[in-house]
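Every protein chain except one is present and positioned as in the full complex.
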Amino acid sequence: MSRFEVIAEMRKKLTLAELAKVAGGTVRGPATLPIGGVNTVIDAREDEITWVRGDEFRKKLETSRAGAVVVSPSFGATPMPAVLCEDPELGFLRILERFAPPIPRPPVGIDPAARVAENVTLGGAVAIGPHVVIGERAEIGDRTVLHAGVFVGPDTTVGADCELWAGVVVRERCRLGNRVIIHPNAVIGADGFGYHFTEGRHQKIPQIGSVRIEDDVEIGANSCIDRAKFGVTVIGQGTKIDNLVQVAHNVQIGTHCVLAGQVGLSGSVRLGRYVVLGGQAGVADHIGLGDGVRVAATSLVMRSFPAGKTIGGSPAKEHRDWLREEVQLRRLPEWVAALKDLTRRIERLERAADNQQTS
Amino acid sequence: MSRFEVIAEMRKKLTLAELAKVAGGTVRGPATLPIGGVNTVIDAREDEITWVRGDEFRKKLETSRAGAVVVSPSFGATPMPAVLCEDPELGFLRILERFAPPIPRPPVGIDPAARVAENVTLGGAVAIGPHVVIGERAEIGDRTVLHAGVFVGPDTTVGADCELWAGVVVRERCRLGNRVIIHPNAVIGADGFGYHFTEGRHQKIPQIGSVRIEDDVEIGANSCIDRAKFGVTVIGQGTKIDNLVQVAHNVQIGTHCVLAGQVGLSGSVRLGRYVVLGGQAGVADHIGLGDGVRVAATSLVMRSFPAGKTIGGSPAKEHRDWLREEVQLRRLPEWVAALKDLTRRIERLERAADNQQTS
Partner (left out) sequence: MSRFEVIAEMRKKLTLAELAKVAGGTVRGPATLPIGGVNTVIDAREDEITWVRGDEFRKKLETSRAGAVVVSPSFGATPMPAVLCEDPELGFLRILERFAPPIPRPPVGIDPAARVAENVTLGGAVAIGPHVVIGERAEIGDRTVLHAGVFVGPDTTVGADCELWAGVVVRERCRLGNRVIIHPNAVIGADGFGYHFTEGRHQKIPQIGSVRIEDDVEIGANSCIDRAKFGVTVIGQGTKIDNLVQVAHNVQIGTHCVLAGQVGLSGSVRLGRYVVLGGQAGVADHIGLGDGVRVAATSLVMRSFPAGKTIGGSPAKEHRDWLREEVQLRRLPEWVAALKDLTRRIERLERAADNQQTS
């Protein structure tokens, strides 16, 4: 397919009625209106559809050139034809998927420039790109894609429908579930950072454990998940990890957590389910965070918190304490002024008292 | 060329007069003095040239063994021969370039162990190293160098005179300008980190946009520039990005910005021109920073700032407010002492008043 054809395919238009069906919504306006793509309220062109939620973008919608918009039925009138959905974000997401260009992958089969050990077990319809290396006794599940240059170590198993992007390294004896996505140059199963200090030197503690990554996990580019000292480092089902994140040895992450970019978890940290960490947040070793704990960006968590808490700051404290501290810090100049004023008034009172005594 | 010859070439000497010409300056001392390299004031040997600016290193120059020094004409006497330049740093930089050993690159042509799709468009004098992979319909401009193991995805275009170091991954449909340098294992165009939370799970939002990197951009080792959800993540002309930096989806960086090591920009951040971020600084999603804003290292920027501001702290505030807060924090013990003193004085006054009433 030529470059031109690919772009033509990407710009193949659908009618507004077809998009409403994709989005699970209803049409308001001309059902046959042709739409060729998606875009933001600001950037959308006449043949593109956009979406807005609530009032924030109502004004921008007035001046938008978008050909159509996805809104909730309660949004009211729109300057252009609309697709009405109860959850406009989800509806728009489905339209987005419909317009998504196909993700380029190596063809099914083993590239002649890949190195696959003889006793590897491959599922059906596996796609293995050039310069991939798969070690002894590894297993790769059905329909899994290994892009160029991926390294899968001996005795590692990768489930079905996984996608490991170019340059990903998964060392020996790790276990990946189904539908796991790992972005380029991420490293799974490198040695944990452990030493015994003796005779003036840091003596390496062998890191003989492994890593288990459960179903539906996604791990960002250049992130690192270290293998356990012994036992297993675990990333729970459905957890999503952004780029450049550090997960140290023996960490246990529950299901459906979210770790934003550059987060760092020290050794043996335990996260419950649905824990959310903002960008660059850090957690000290052996700390536990209960289900649903939310950590503000760049916080440093130095003690454990029970389920449901929202925390922030360095060291992290409960959100309302942290906010109060912030407010008090901002009001510090006021209080310093008040203190100076009090000092002057006391001096005046003291002088008066002295005068009285001496009079 | 043998190892010996390479080092001999690197140490080929130039006369002071030749160096003055290279630096755009004038000689003070013996024009024929042979100089074989550059070094710091402290480490320079007799056959090396160094540079100093202002008074900071005047004392160290007294004891330096350097054979020559680059200074401004207004610097005054020097203990060794000198090259006088109005901008001594720039003059020294030009001498440094003259002594720089050649950067080793794969030879012009396609390495037999590279995998280049048949319909790729290659410019003249392109150098493609071993284990490089170039996908369908990609374009590589004149004189561009792809070191070993680089991955360029389908429909991506790389301009002229670019250098992509070993292990760099650029995914499909990205666009790199001319003279772009990308350091080893950096990742361009990985999926943005976007999910729709529904039915207790984080559902992946397809990231169908791309990345545009303009002319003269440099991106550090292991840094990540994510592709847009839709539309384009943009790195403006002349912007320089250090190692381990995270640039999330839909970020727009203006021209000539500087991002130091480990900086993190969240989704849809917009930077103007000439914005400078210190190491490990973070910017929350959708924040805008105007032209020339300077952000102190490790700051967390949680609101937008107009052009020209210098900001710092977590959350970041204007520099003078941040400094004042720092000073007040440091003076807190003083104020606590003052408060205690006032308390004692009030107690005394109260006792006196009581005595008076009862007397």
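We call the chains A and B, going by the order they appear; numbering starts again at 1 in every chain.
By our rule, a contact is a pair of C-beta atoms (placed from the backbone, for glycine too) under 8 Å apart; a residue touches a chain by one contact, two chains touch by 3 or more.
Computed from a prediction, not measured in an experiment: that's the story for all the values here.
*Asks:* Which listed residue (B:Gly67, B:Gly135, B:Pro184 or B:Gly209) would be found touching the missing chain in the intact complex?
*Replies:* In the full complex, the listed residue that touches the missing chain is B:Pro184.
*Asks:* Touching the left-out chain: which of B:Arg143, B:His196 or B:Lys240?
*Replies:* Going through B:Arg143, B:His196 or B:Lys240 one by one, B:Lys240 is the residue touching the chain not shown.
*Asks:* Out of B:Ala17, B:Val232 or B:Leu342, which is the one that touches the chain we can't see?
*Replies:* B:Leu342
*Asks:* Touching the missing chain, which residues of chain B?
*Replies:* Output for chain B: 1-3, 6, 37-40, 43, 87, 89-90, 93, 96-97, 99-101, 103-104, 111, 113, 129-131, 147-149, 165-167, 181, 183-185, 216, 218, 220-222, 238, 240, 242-244, 256, 258, 260-262, 279-280, 297-298, 314, 326, 329-330, 332-333, 335-336, 339, 342-343, 346, 349-350, 353.
*Asks:* Please output the residues of chain A touching the missing chain, sorted low to high.
*Replies:* Answer for chain A: residues 113, 115, 119, 131, 133, 135-137, 149, 151, 153-155, 167, 169, 171-173, 185, 187, 190-191, 193, 195-196, 198, 200-206, 208, 222-224, 226, 229-231, 244, 246, 248, 262, 264, 266, 280, 282, 284, 298, 300, 314-315, 324-325, 328-329, 335, 338-339, 342, 345-346, 349, 352 touch the chain left out.
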